[in-house]
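Pasting a structure here, questions to come.
Shown here: the complex without one of its protein chains, the others still in place.
Up next is chain A:
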Amino acid sequence: ENTFNFTMQKCVYVNVQGLQVFLFLKRSCFSFLFTVTVNALEGKDCKESVKLIAESTNLSEEQLAFLISGMYTLLREALRLPLSTFKQEVSSGNTWSPDKLKAVSDASYHLNPICQGGERPASEGTALMQRSRLPSVQDLKWRVDVAISTSSLARALQPSILMMMKLSDGTAHRFEVPIAKFQELRYNVALILKEMNDLEKRSILKIQD
């Protein structure tokens, strides 16, 4: 808890210095910086853009570093919280409230849309959403076969299911699912879906952010 606060304060400290610099930036430069930061959050390569910024302004390397890291941290933290949080915190003394950001009138032009709803940048769908999770099913291929006859049985007439499961971590699993096991799988999946529905309806999820 304490270390977190310290880090947050350090960022604020950095940002305070950065924000002072914001005031002297032209709006075009600021919006360019903003775009670059969003690209960075989306995981795109920004080396070229950063070089361009460095050349087009007369900021020192140190000031530029402050600016970019400050903006990155700001955006990342702003995007971490769901939209509904901001509506309540506007009037509180929270460091990240858009009120404080409003003080920097030029900055608010870009940052308000993020904090107060409207369109969030694509970063929400990409780099920020690369959560730590177990692999999910990327692709599922299957086939149903009926064995007419085998080396052991002249008339087998036994259906079988073959599944080819590709997971998001790149692994692929091919296995046969006996009919009885398949029914068990189907039953369990339906059961989990029902449980999920019940869970989503319960009051615990109606707690306000």
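In the analysis below, a contact is a pair of C-beta atoms (placed from the backbone, for glycine too) under 8 Å apart; a residue touches a chain by one contact, two chains touch by 3 or more; residues count from 1.
Criterion: contacts and distances are computed from a predicted model.
A.B. asks: Unshown chain, UniProt name, "Adenylyl-sulfate kinase", "Serine palmitoyltransferase 1", "COMM domain containing 10" or "Protein AUXIN SIGNALING F-BOX 2"?
C.D. replies: According to UniProt, the chain not displayed is called "COMM domain containing 10".
A.B. asks: Which positions on chain A touch the chain that was left off?
C.D. replies: 80-82, 85, 128-137, 140, 142, 144, 146-147, 150, 152-156, 158-163, 165, 167, 173-179, 181-182, 184-186, 188-190, 192-193, 195-196, 199-200, 204-205, 209
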